[in-house]
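Structure in structure tokens, see below.
Every protein chain of the complex appears in place save one, which is left out.
Then we have subunit A:
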Amino acid sequence: MPTSRTAPRRILLGVVGAAAAVALTACGGVKTTSSGGGDGEYPTGNIEFSVGASAGGSTDLITRALAQGIGKELGVSTPVLNKPGANGALNAKELQSAKPDGYKIAVQNASLFTITPLTVSPAEATKIDSFDVITGISRDDYVMATSAQSGYKSIDDLKKAGKTIRYGTTGVGTGAQLASALTFKTAGIESTAVPFDGGAPNLTALLGNQVDVSTMQIGEAIENIKGGKLVPLAVFSKERIPFLPDVKTAKEQGYDVQVTQYRFLTAPKGTPENVKAKLLDAAKKTFATTEYKKFNEENSLTPMEVSPQEVLTSLQNDSATFKAQLDKYGINLAG
């Protein structure tokens, strides 16, 4: 075939071209539009949401749900960028040095400000003073559970077992670890922490009876609790949680341990008031949609749509309480 000299090259270029096009479309979601120069009313360009965790986790899902709603309200596009690393600290560092114009915002976790500083050097700890809080979002509570075969039904049962309890956590410096450590210490139960790298391995180890109990976020455990494979022992919120109405709080069982994860919307320090007001308004309208409410329910999230001041007070109280409790019982989270 005389034409075959050029034909294959064309085929291949076509294929490679298509691959390049796929690559470019994949990047389409990450284009960052400049702030629009300040003329005209905010927002005139895209609002970028960055996430300090990888795709698929709770923080990522919440960010995406919120970004979608806010984008719809404000009529701009709201690309979500995942910047995982150092428990969210990497993303926080980047956000705090961004231009405070409301075009770069992020949903952040309370634990980054209340628990992580207890395990890392002071220089590395992220401070809430570097951010403006726009609104609280939702609470993501913890539950301590055991496998159905173990026979334990409450924290007291663990105490009666009279042996060293091995408990799985979702990692060092997480609320799951703090809640368990405090509970066992206040109850006077001998225990060893076995940290796993996140929720899924922790759950697998518990289901396989590799550890006696595990503490994890409710959304991670609820299906197995409903399916009867896991037995919940305690939740660590102030009051019982609507998703698990029969499960007693640690406080009800006589152990004053309250640890909860919550998330809030933040912008770099010094963001103009009118910008913050716009964002708050759009967030509130999103919170009110049935779609968003359904999202919360499906993921076992309790709304905590409170004012910035309330978020700051919670953060301060939590930090102080945790520090005092750890000091009092001589617990070192870094093991």
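Keep this in mind: a contact is a pair of C-beta atoms (placed from the backbone, for glycine too) under 8 Å apart; a residue touches a chain by one contact, two chains touch by 3 or more; residues count from 1.
Throughout what follows, contacts and distances are computed from a predicted model.
Asks: Looking at what's absent rather than what's present, what does UniProt name the missing chain, "Glucose-6-phosphate dehydrogenase assembly protein OpcA", "Transporter", "NADH-quinone oxidoreductase subunit F" or "Multiple sugar transport system permease protein"?
Replies: When "Glucose-6-phosphate dehydrogenase assembly protein OpcA", "Transporter", "NADH-quinone oxidoreductase subunit F" or "Multiple sugar transport system permease protein" are compared with UniProt, the left-out chain turns out to be "Transporter".
Asks: So which of A:63, A:82 or A:214 would be touching the chain we can't see?
Replies: Looking across A:63, A:82 or A:214, the contact with the absent chain belongs to A:82.
Asks: Per the definition of touch given earlier, which of A:172, A:280 or A:312 contacts the omitted chain?
Replies: A:172
Asks: Have a look at A:43, A:102, A:195 or A:308 and name the one touching the chain we're not showing.
Replies: A:195
Asks: If the missing chain were put back, which residues of subunit A would it touch?
Replies: Interface with the chain not displayed, on the subunit A side: 4-5, 7-9, 11-13, 15-16, 19-20, 22-27, 29-30, 54-57, 60, 81-87, 89-90, 93, 119-120, 124, 164, 166, 171-173, 192-198, 200-201, 203-205, 207-211, 333-335.
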